[in-house]
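Every protein chain except one is present and positioned as in the full complex.
Moving on to chain A:
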Amino acid sequence: MQGFSDGGADLGQLQTTMRNIEVACTSIQMHINPAAAEATILSLSQSPQPYMACRFILENSQVPNARFQAAAAIRDAAIREWSSLSTEERRSLISFCLCFVMQHASSPEGYVLAKVSSVAAQLMKRGWLDFTEAEKETFFYQVNQAILGAHGIDVQFIGVNFLESLVSEFSPSTSSAMGLPREFHEQCRTSLELNYLKMFYCWARDAALSVTNKIIEPNAVIPEVKVCTAALRLMLQILNWEFRNDTTSMKAGIDVFSAGVRHDNGSSKRSECVLVQPGPAWFDVLISSGHVSWLLGLYAALRQKFSREEPYFLLWIDPPDVVSKAIEEGKSESEMLDGCRALLSIATATTPFVFDQLLKAIRPCGTLSLLSTLMCEVVKVLMTNNTDEETWSWEARDILLDTWTILLVPTDGSGGDALLPPEGKHAAANLFSMIVESELKVASASVTNDDGDSDYLQASISAMDERLSSYALIARAAIDVTIPLLTRLFSERFARLHQGRGIIDPTETLEELYSLLLITGHVLADEGEGETPLVPTAIKTHFADIAEAEKHPVVVLSGSIIRFAEQSMDPEVRATVFSPRLMEAVIWFLARWSHTYLMPLEETNCLSNDYQQHHSVNSKKALLSFFGEHNQGQVVLDIIVRISVMTLVSYPGEKDLQGLTCHHLLHTLVRRKTICYQLVSLESWRNLANAFTNEKSLFLLSSANQRSLAQTLVLSASGLRNSETANQYVKGLMAHMTTYLVELSNRSDLKSVAHQPDIIMSVSCLLERLRGAASAAGPRRQRAMYEIGISVMNPVLHLLEVYKDESAVVYLLLKFIVDWVDGQISYLESRETAAVIDFCMRLLQLYSSHNIGKISISLSSTLLSEAKTEKYKDLRALLQLLSSLCSKDLVDFSSDSVEAAGINISQVVFFGLHIVTPLISLELLKYPKLCHDYFSLLSHILEVYPETLAQLNSEAFVHIIGTLDFGLHHQDLEVVDMCLGALKALAAYNYREICAGKTGLVSAGLGNLPEGIFSRFLRSLLQLLLFEDYSPDLVSAAADALLPLILCEQGLYQKLGNELIERQTNPALKSRLANALHSLTSSNHLSSRLDRVNYQRFRKNLNSFLNWQNKRNGWFRFLWSFLNFSMHLEALLLVV
C-alpha cells in the first residue's frame, strides 16, 4: 500500500499526497468508491511520520475535509509514535496546531478549527507529564494572549475554545483514549485541577467580562456574543469538574475561609441539582470577587434584551408572593426554580449565619426570612391545588427543603444542632406551622381519594421519611414554639373526636392525627438506626426556664399522646376511634418515643452530675428523669405493654399492626436492660406471657410475628437477676410447646391426623415460636434452650418423616434446628456436642433419603418452580447447619475440647457434605445465595481440612470437583475467589503430601478417577488467565492457586509452556514469550516451597507476566488457537 511517509519529501511528493487525500475526501462525500477512499485516508494516518504531509495539507489544501483528515492523521500518528518522537518534534507539533488555529481564526470552516484545537489539546495532554513547567508556560502564554482579546474577537473565541477542549480532555469522563494506563489520566487530571483550572476559570471570566458591555448594548446580534457564550460554557464546564483534591491539599485555603465555608457534601439530595463542589480554595474567585452579581446582571440584561418582558425577575424569587402568583397565572416558572437552586447552592457553601447575612446589605431582613416566606408561598400553592401531578411547586418545595436540610443538619459531628439567629428562628417557626397546616390539609383531603392499597404505614413513612426528617429539622430550629404548637393541634383534634363521637364521621380527624403522629415522632426523637438514639440536642438545651417536669413542653406533649393512646383500651372508644391505621401510627410513635425517652440511659449520667446547678441542666434533668425508672417510667411502660397486648388480641387478622407491635415496639422495649428489669416485674408483662402460652388468639398471629413475639419474651428474661431464674422463666414460657410436640409425635394415629389443616397449623405455629426462642438464646438462657431442644429432638425427626411432602413444615423444622444449633453449638460440652452432631446427621440423612431421586409432578409451571424454590431454601438451611457445626472448631466456650471425646468435626462436616451435595445440582447452584453459601462452606472445609477430602468416595469427590470447576467459571467474583481459595488449599495439600513421600490426593482411594484433577485445573486456570476476560482483582487469588498447581504438575506445565512458545511464529516474540514464561517461575528467587514469602513472590511474578501479556494483547490474542491446543493436549493425555 502507498505510504505517506515524510522520508525525503520534496514539494512534488507533498503535492501528490495532498491531491490524493483531497480526491479521497471528495469521493467519500460523493459516495464514489468510499472503501478505497477510506483506505487512502487511513494510510495517511498509519504511515510513519506523516507530519510534513499533514502540515502541508493543512496549510495549502482548499478542501476543508482534507484539512480535517490531515489534523486527525497528525493526532493518530503522534499518539502512536509519541515515545519515539524527540522533545523538539513534540513541541513543534503542538505549537504548529496552536498557531494554525490562531492564524486561521476567522476561517469559516469551524469544524476544522475545532478539530485542530482538539488535536492540540490531546497532544498537550499526551505530553503533559513530560513537558517542563516552562514549556507549558510558553503554550499557555500564547493562549492567554488570545483570550485577552489582543488579537481580535475571533482569536479570542479560538483561545477559549482550545481551553474547553483541553479541560474536557483532562476530565476522565470525557477524555479520549490514548492507550495509556488509568494512572496517567489521573495524574493529568490532578495536575490540571491543582495548578491550572482556577487560572482558566479566571481567564474565561475575564474574557466574558471584557465583552459584556458590548453585548448589553441594545444593538443587533454582534460577534462578541460568540465569545461570551464560549466563555460561559467553559466556566460552566470548569464548575462541573469533579473536584477531588479540595480539602486536604489546600490547607491555606481552609485557614482563611473556614469561618464561612462548610465542607460537607455528604447530605443526600431530593432535588436533582448539580452542585458545584470546587472546594474552599475557590472562595476568592467564586464568591468574593463579586462576579455573581455581574452574572445576575448579565442574565437580567439578556432577558431584557432578547425577550423584552417585565423586569420582575431581576430577583427571580423576590417578593415571593408576587412571584408565585405570577407563575400560577401562567408565567414561566424556570427562573423561580433557578432562584431556588441558587439558594440551595449558596446554602451548601455557607453556615446558617453567613447565609442569613448575605442579603442584609440590600434588604431589611435576612436570607432565612426570605427562604421561609418563599417556601411558605410554595406550600400555599401546593395546598390550593393538591394534585398527584408533579407541578413546579413540588419541585420548588423539594429544592427549598433541601436548602433547609443543608443549613440545619449538624455539621461538626458533635450532634449539636445548628443555631439560628432569632429572626431565623422566627422564620423557621412560621414555616413549620405552615407546613403542618398543609400536611393536615393534605391528610384530611386524602380521605376522599380512596386508594387504600398503597397506604401501608411503613411504606408511607419511608416514602415520606426524608421529608419528615427535614420537617423535624425545621421544627427543632424553633423548638420552643413548635412543641407547644403540636400540643395545641393534638388537643384540638382529641377534643373534636370526643365531641363528635357517634355524630360526625371521624375519618378526617383520624387521618390528621395519623399525620400529626408521624410528624411529632420525627420532631421529638431520632430513628437511632440500630444505636440508642439520644434526646435531640435542641430539646435538651432549650426550655431552660422550666424547672418543673410536669410543665416541660415535651413532657406535656408526650403525656397527652400517651393518654390518648391509653383510651384505645376501652372497647367502645376503640371501635369508633382507633382504626387499625390510626393504631399503627400510635404504635409506631410509641416505639420511636420510648426508644429515646423511656428510662433513658442518659438519666443516670445526668443525675451523677448534680453539682452543675445550671438552669438548662435542671430542665434537662427534669425531662430525662420524668420518664425514668424512679418516676413515671414504670407507669408509662405498663400502659405501653397493655396497649401492645391489646393490639395483638383485639385486632384479629391485622397483620401490619401486629407486625409493628411485635417487631417494632416490643422489640425496642427488650433491647434495653433497664427496661427489661422493669418488664419482668410488671403484672401486664406476666399477662402477656400467660396469653402467649395459653390463649388461642395469640396462636392466630402470622408466622413472623409469632417468631418475633417468642424471641421478645425470651429476651426479656435478661431482666432477671440470675441465670437460674432466667432459665426457669424460659422453660416456663416454652413448656407448652415441647409438651404438645412430644405428645403429638407419640400419637399412634400420627400419620392420619398429622395432615389435618388444624394440626399442621398448630405444629407450624409452635415451630415458629421455638425458632424465635432459639434465636434469642444468650449465655444466660442457653441451658434452658438446650434442654428444650434436646427434648424435641425425636419429635422433630418424627415430624420430618410424617411431613416429608409438606414443604412448608419441613422448612420450618430445618430452620428451627439451624437456629438452635447456631445458638447452642459453641457452649456445648463434648458429650452434648456428640449428641447434637449425631442428631444433625440423622436429620440430614432422613432429609436426603426423602428427597434424593424425587421428581415433582405437576401440570402447573408455577407450582413446579415453587417446588424448586422450596428445595433451594431447604438446602440453604442445611448448608447453614453444616457451617454452624464447622464453627465449633473455631469458637468453643466449653470446658473440655471436642477432640477429647473423639469427635472429629471435619469428618462430621464432610459426611454432611457427602449427604447434601448429591442434592445440589448445578441447576440449583444458579440461585445466587445457595451458590454463595455452598462455595463458602466448600472453600472453608477444603482450606481447613483438605485431608478429609481423600476419604470421600469417588462419586462424591467427582461431584465436588465438578462444582469447583463450575464455580471457577462463575460470573460472581466472590464465588470465583472462593473456588480459587479451595483450589489453592487442595493443591498445596497435595504437594505437601507428595513432598513428604506420600501418595497425595490423586491415588488415595480415588483410583477410578479420571487421571489428574490437578492437571485439569492447571489447564483451565491458565486458560482463564491467558485468554479469558477476568477481573484484575482475581489475579492474587489466581496466583495463589496457580503456584501449588504448577508445583504439583511441573511436567505438564513445561509441556503447556512449550506448546505456547511453539505456536508463536514471530521469532522475536517467541523468545520474549519464552523469557516471560521463564521469569514467571524463576525470577524473584522463587523457590519450590509453599510459604508466605514464596506466594508473595509468585504473585509479583504473575502480575508482571500478565502485564507484559496484556501489553502484547494484540498479537497474543491470536493464540485463541489455544483452544486447538488444549484439545490436542486432551488427546495427548488420553494416549498417555
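Rule of thumb we're sticking to: a contact is a pair of C-beta atoms (placed from the backbone, for glycine too) under 8 Å apart; a residue touches a chain by one contact, two chains touch by 3 or more; residues count from 1.
The rule is simple: contacts and distances are computed from a predicted model.
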item: Chain excluded from display, named as in UniProt, from "Solanesyl diphosphate synthase", "Eukaryotic translation initiation factor 5A", "BHLH domain-containing protein" or "26S proteasome non-ATPase regulatory subunit 4 homolog"; value: "Eukaryotic translation initiation factor 5A"
item: Omitted-chain contact residue, chosen from A:656, A:892 or A:977; value: A:656
item: Options A:430, A:703 or A:951, residue touching the unrepresented chain; value: A:703
item: Full-complex contact with the absent chain, from A:503, A:855 or A:1068; value: A:855
item: From A:10, A:88 or A:758, residue that would touch the chain that is not displayed; value: A:758
item: Which residue of A:189, A:540 or A:581 touches the chain not shown here; value: A:581
item: In chain A, positions touching the absent partner; value: 446-447, 450, 452-453, 455, 507, 510-511, 579-582, 652-656, 700-703, 752, 755-758, 760-761, 805, 807-808, 853-860, 862-863, 866, 870
